[in-house]
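Here it is: the structure, laid out below.
And now, chain A:
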Amino acid sequence: MIAMTHAGYVAAAWLGTFGLIGGYALAMVRRGRKLSRQVPPGERRWS
Partner candidate 1 sequence: MWRDAALVAGRDLRVEARSRVTLHQVAPFALLVLVLFAFALDPARQVLERATPGLYWVTVLFSALLAVARSAALDESGGVRDALRLSALEPAGVFAGKALAVAAELLALEVLLGAGVIVLYGAEPAGVGLLLATCLAATVAVAATGTLYGALVSGLRVRETLLPLLLLPVLAPVLIGATRAFEAALAGVPADGWPWCGLLAVFAILYSVAGAAAYGTLLEGS
Partner candidate 2 sequence: MTATTQPGAVAGTPQPRSGDTAGAPAGTGSRGTRIVGLLALASIALLVLYGLVISPADVEMDDAVRLMYVHVPSATYLYVGCFVTTLASGLWLWKRTAGWDALAEAGAEVGLVFAVITLGTGSLWGRPTWGTYWTWDARLTSTAVLTALLVGYLALRRLDLDPDARSARAAVLGLLLVPNVVIVNRSVEWWRSLHQGSTLTRIDPTIEGDMLVALMVGFLALGLVFSWLMIHRFRVAWLSQQVDRIDLDEALAERRAEAEAEVAR
């Protein structure tokens, strides 16, 4: 794996992809928590 050609590009692409997904997921979970605090539990419909 160390001897991979174009290692820089492969790394950039994979890290970028999962970094973006992770970042977005985090942002969404945080936003969900923030919104959830403003909504009474009865309205949430899942748990």
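The rule is short, and it goes like this: contacts are C-beta pairs under 8 Å (C-beta built on N, C-alpha and C of every residue); 3 or more make two chains touch, one makes a residue touch a chain; residues count from 1.
For anyone wondering why these and not others, all candidates are chains of the complex that A comes from, given by their letters.
None of these values were measured; they are calculated from a predicted model.
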Complex partner of chain A (touching, any copy) among 1 or 2: 2
Touching residues (chain side chain A, partner candidate 2) in the complex: 1, 4-7, 9-10, 12-14, 16-18, 20-21, 24-25, 28-29, 31-33, 35-47
